[in-house]
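Sharing a structure, written as structure tokens. Questions coming.
Removed from the display is one protein chain of the complex; every other protein chain stays in position.
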Amino acid sequence: MNSDGRMQQRLRHEAGALLEQDKVDRIIGFEPGSLKFTTTPLITKIKDDLDRLVINPFIVNNLAVFLPGLKGRIAIVSKGCDSRSIVSLIQDNKVSRDDLVIIGIPCPGMIDLRKVEKLTGKDRDEMDDIIREGDKVVIREGIRDEGYGITPDPYPLTLEVSDVLFDNCLACEFPTPQDYDILLGEPVASRQSAAGESVESQESRVESRGEGDSRAKRLQSEASSERSVSGLQTINYRLLTRQQRWGFWRKEFRRCIRCYACRNICPSCFCKRCFVEESEPQWLMPVPRWQENLMFQVIRNIHLAGRCTDCGECERSCPMNIPLRSLTMEMYNLVGELFNFKAGMDKDAPPLMTHYEQEEAEDLIR
Amino acid sequence: MTASDISDKHRFLAQGNVYLPHIMIIEKIIEETPGVKTFHFNFKDEQIRDEFTFESGQFGEYSVFGVGEAPFCISSSPTRGDHLEFTLQRVGKVTNALHRLGVGAEIGFRGPYGNSFPIDLLQGKNLIFVGGGIGLAPLRSLIWNVLDNRDKYGDVQIIYGARSPADLCFRYDLDAWGDDKTVDVITTVDRQESRVQSPVSRVEAGNSRLQSQESRVGAGDSRLQTADSRLLREGFVPQVLEQVAPSAENAMAIVCGPPIMIRFTFPVLGKLGFTPEQMITTLEKRMKCGIGKCGRCNIGDIYVCRDGPVFTYAQIKRFISSEH
Amino acid sequence: MGAELNSEWEPRLLGLLCKWCSYGGADLAGTSRKKYPPNIRIVKLPCSGRVDPLFILKALHLGFDGVLVSGCHPGECHYQTGNFRARRRVAITKKFLEYMGIEPERIQASWISASEAGKFVEVVTEVTEGLRTIGPNQLFDEQRR
Partner (left out) sequence: MGIKKIAKKDIGNLLHQWGKDYTILVPSTEGDTALTVHGSRFTVHGLWDGSDVNLDWHRNTVKPPKSNFLPPMEEMFRFQKGKEGHSIELPQEERRQLIFGIRPCDARSLRLLDMIFTDVYQDPYYLPKRNSAVLVGLVCLRPYDSCFCTSLGISPGGSDDVDLLLTDIGDEFLIEEISDKGKRLMELTAGLEDATEDDITKASEAKEKAYGKVTRKIDTQHLKDKLLSSFEDETYWEKVAAKCIGCGICTFLCPTCYCFDITDEKVKKQGARFRCWDSCAFSLYTKMPMENPREEKWQRVRQKVCHKFEFYPMSFDVIACTGCGRCIRLCPVNWDICQTLEGIRDRGGDHQ
């Protein structure tokens, strides 16, 4: 049994005990999804349902999103990033720590199907199995159909886990939950520190893929082309010129359909009524015009300053493939640089925007 | 009335496009209560002004250009006047913008939409009108319609209530109906003491006898005899209805008011022997298009704008408990 | 939009001014007949702490070319901390918009007291000239012009 399997077994046991001993009213976890390589949130009060709880490399959702809407005592399954969202919600008084039992998962990172698909040239439903084995991921041959121009690759195909994890998992600083009542395994170190790799050296690793091109130049050519490869690596757009960034974002936001999945999947977007829905004053038109789309995303990110923990759910949810994590990451870095603040680290710290220091950001004031 | 009946009705489309509004001019504004105004308005295009017809119970989409559209019923009677009226409470973006307009301003109007009160069914029957607050607006269109064809109907009883004396709308109508010996008007308020102290019906100020009674209304005395033997009672509309206890025989009850009032009125009518087919109401939903396409005004498979807004209780009771 | 098409274009600047200090400064500039560009439109706020990033974005949305937030000097806020809070908001707004590709010069903040009419004139002049250099706000050019 691999470590996921062991954690899963213990999870079912612990969750069952919590319900049985009436320590919580509800369990929030994951159960297998209805499609291959998917999982789906399980929110239940029923003990029999707990046999469906799973832990695997596809438990992508940040379950903290359900907390503000639920009453009573809750046990919640929580990865490293989720736990920071929970802490952030506690800071904002949206949930009470006393009502929570946090079941922590030391998280080895989640598999980004987009990357697997890109590397194998197959779609999710055409693969038989994706198995994580330590630092490798093995892809089993899928349903094969003659005549559609897919070059047959040698299967089973073995990939490096670092090639298929989500970008935010690769960059994860705190894979072990910040706060937990039960931890299902041994704490894991950040990939960065484990590999003895700083953010900078990781960036240089990204760079080395550029095949001799200078990194900035390559990024620039990507952003000016139709679409960057952000499906594979999150790009630091700071390296582009201002005009290039403007051109890039206005192109990206033309695609937005304003389904608000980015907002609704986000644990930090807990407002009962979003500013975008206000009619008096009407800040924004409800029409999906690129200007309004862009403004919506800017304001959303400003509202998330000091709340966003870089869980990457907004980008993963976006059906229009807009590289939203690039925005959340920028804000994440920005509050760190300007105010030396990291979201979701200390449940007793005041939220970023309710607080101030005497001396800060004065260079931005003329 | 079914959808196919509506398609036979006259349509007054601007440039042949069902979403285009006609330009209308506001001719007169009556402040009914501090938050409610009645607008008298007319088509800018004189030809349509002459051709336009509608029936009691139908509604239209009213717009302030640049702000948006909102649905309101036509509150005047087709039997009366050379103009149209609508009444609205200031509650949101569009209604606020409408309330800011003055006489002479231009608004957009498209309609009439929806079905109407089933006049054929009502004729020859005793009619009990039960209204609450601004819900009197659609009833008022029908009441005047009935009174203008008085001989075709049986007894007419009007039970109307508002939160406080200051919230009573259409005081001039209440007065006029009160003067009509063939009509029984019962007015009630949830509580006698008005939250708003100022006199209310500005246009009719001084003429309203109801208003002049207010000063004499005393606490603890829940039934007050007014000078012309009309009652200004205290109590919720469903309770008053139960006290008045109109007979269900050969009668139809037409109910309109806030959802909570409607919800409590139907059971009372049921107790009094009214069958669901004898109870008629007109519903309000967020009707954006007015023509059954935008999708938001349904109660079950019934679209209020397309299949209503006038329904018998029998038609909607299947879904009403959890969605109304 | 090319500058040649726009010879008549004048930058539009929105001033969000605290009523206790910066608004007084603007007032004093007026009463003492100091000249400053007419490009600024002023909204008087009870405190710079009232500034919401939404105001700044909405101004750009409405076609303003720049926004100037101005309040009391640090430590002199009538409500003790309003300007410190404003500072955090303006800082992230300015930086984040820069990341989106909007010129940081469009979002300006300055501490101006009620007696600093000279500083008010100076800041407004500089900001207006800065906006003139960078040109019209691109966020809404397609829609509005």
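In order of appearance the chains are A, B and C, and numbering begins at 1 in each one.
The working rule: a residue touches a chain if its C-beta (ideal position, glycine included) is under 8 Å from a C-beta of that chain, and two chains touch if they have at least 3 such contacts.
All figures in this text were calculated on a predicted structure; none of them were measured in a lab.
Novice: Spell out, residue by residue, where the missing chain touches subunit B.
Specialist: Counting only subunit B, the missing chain is touched by 3-4, 6-7, 14-21, 23, 44, 63-69, 91-92, 95, 106, 108, 258-259, 284-286, 288-289, 291-301, 306, 318-319, 321-324.
Novice: Touching residues of subunit A against the unshown chain: what are they?
Specialist: Touching the missing chain: residues 33-43, 61, 65-66, 69, 113-114, 117-118, 123-125, 145, 147-148, 225-227, 229, 231, 255, 257-261, 263-265, 273, 277, 285-289, 313, 316-321.
As a convention for this text, only the chains that are shown with their structure count from here on.
Novice: If every chain is a node and every touching pair an edge, decide which shape results: line, ring, star, complete or other.
Specialist: line
Novice: Which chain wins if you rank chains by how close their C-alpha centre is to the centre of all protein C-alpha atoms?
Specialist: A
Novice: Between subunit A and subunit B, what is the separation of their C-alpha centroids in Å?
Specialist: Centre separation, subunit A to subunit B: 52 Å.
Novice: In angstrom, rounded to a whole number, how far apart do the mean CA points of subunit B and subunit C lie?
Specialist: 50
Novice: Enumerate the residues of subunit B that touch no fewer than two other chains.
Specialist: none
Novice: Find every residue in subunit C that makes contact with two or more other chains and list them.
Specialist: none
Novice: Could you list, by residue number, the parts of subunit A that touch subunit B in their complex?
Specialist: 279-280, 282
Novice: Quick one: which bits of subunit B touch subunit A in the complex? Just the residue numbers, please.
Specialist: 92-93, 96
Novice: Show me the residue ranges of subunit C that touch subunit A in the complex, using the header's touch definition.
Specialist: The touching residues are 53-54, 57-58, 61, 74-75, 81, 84-85, 87-103, 108-111, 123, 126-127, 138-140, 142-143.
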